[in-house]
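All protein chains but one are shown in place.
Naming follows writing order (A, B, C, D, E and F), and every chain is counted from residue 1.
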Amino acid sequence: MAIERPLDALSEARNKTVMVELKNGKTIRGTLLAFDIHLNLVMDNAEELEGGELSRKLGKILIRGDTVLMIAPSE
Amino acid sequence: MAIERPLDALSEARNKTVMVELKNGKTIRGTLLAFDIHLNLVMDNAEELEGGELSRKLGKILIRGDTVLMIAPSE
Amino acid sequence: MAIERPLDALSEARNKTVMVELKNGKTIRGTLLAFDIHLNLVMDNAEELEGGELSRKLGKILIRGDTVLMIAPSE
Amino acid sequence: MAIERPLDALSEARNKTVMVELKNGKTIRGTLLAFDIHLNLVMDNAEELEGGELSRKLGKILIRGDTVLMIAPSE
Amino acid sequence: MAIERPLDALSEARNKTVMVELKNGKTIRGTLLAFDIHLNLVMDNAEELEGGELSRKLGKILIRGDTVLMIAPSE
Amino acid sequence: MAIERPLDALSEARNKTVMVELKNGKTIRGTLLAFDIHLNLVMDNAEELEGGELSRKLGKILIRGDTVLMIAPSE
Partner (left out) sequence: MAIERPLDALSEARNKTVMVELKNGKTIRGTLLAFDIHLNLVMDNAEELEGGELSRKLGKILIRGDTVLMIAPSE
């Protein structure tokens, strides 16, 4: 399916694992449950990573959209 | 219940204990009383944590939404 | 009275003493006279605190809302 | 007269001397001629202060509102 | 074709390789799949470059528009 | 003429020499040709000043409003 608008890419990623890079340099990995046009995100089983390794379990979280740098499906 | 929009996750957390990470690196723990679309939050029995330990009792507070990094249910 | 929206908490605090933490790390204590949805605040008998001690008397002031980190009733 | 909204406090201060603290740490003292909802300010006979002492005469100036931290009547 | 509006330049770049410079100094190269008026971008086969060399494979990503400094077709 | 709104002060300064202080600490002096509500400015014969001395001739420039700290008529 062609992606017409950027948020279509998030619709495809729903209920899948994504990596979220924040503007403060941290990376969060978890299951994308919900998002909105501000890129506010709800993730489940979220974990903070450092150097690709788990550094902290966060569980279910809401991330404020204006702290997001990029979002990618997890490898 | 499926979460359709990010703020639904906050509705579920109402009157429960949440952890709020601020952009300045501080963590606030308390009972979520109210919120709005800007993520302005009112919390009761709020406490500031450092290294997971209580560093300051804040009582009832209003947090300005644009200072919020993420919100999580407390473990 | 239940607080439905964050600004309801400010309505309750009107004409009472509040502590305002600013994003620049300063704390202002004073009587909350008025506020708006941007969290612009007017305070009377305002004082700047350092380490919990009075460092400067400010009198009646208007604080621009986007400089506010959190607002709490004074202990 | 009770102040219902924050900008009412500025209406009262019109044509009077005010102190304006900017986010960059500077303080400007002068006569408040005009303001708007963004807190853009026009001041006359404006002076920049350092440590409470006059450091620079600015004359009539327009200050962009988003640089303002707080506004207080001069003592 | 004359470019009347800046986003026309992005329409021309669709499905082609672009270089995106971010405000944090990083450069991302990849195929532009989608964009919107906020400059939110979806890129495929995205790679992070350092000194013009590949430093990290990112795959398919969504970049938040307010982190973008400039966008250029790849040479 | 009384100034009712801050931008009235800019209307009075049109086609006259003004000093513009930018948030990055630089000062620009030139003739104010045009402005808008964002404080975007067009100046002619603009010069950058350092320590009150001419450091760079800029000619005709458009300054983005959100970089402006204050605007003053030149002495």
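The definition used in the following text is that contacts are C-beta pairs under 8 Å (C-beta built on N, C-alpha and C of every residue); 3 or more make two chains touch, one makes a residue touch a chain.
Note that the structure is predicted; figures quoted are calculated from it, not measured.
Touch with the chain omitted from the figure is made, among F:Ile3, F:Leu22 or F:Leu49, by F:Leu22. One chain of the complex is left out; on subunit E, the residues touching it are 3-10, 23, 39, 65-66, 68-73, 75. The omitted chain makes contact with subunit F at the following residues, 22, 24, 33-36, 40-42, 46, 58-64, 66-67.
Keep in mind that, in the parts below, only the chains that are shown with their structure count from here on.
Looking at subunit C and subunit F, the chains that touch each of them are D. With each centre defined as the average position of its C-alpha atoms, the distance from subunit A to subunit C rounds to 34 Å. Annotation for subunit C: residues 66 touch two or more other chains. Chain-to-chain contact here is organised linearly: an open path runs through the chains from one end to the other.
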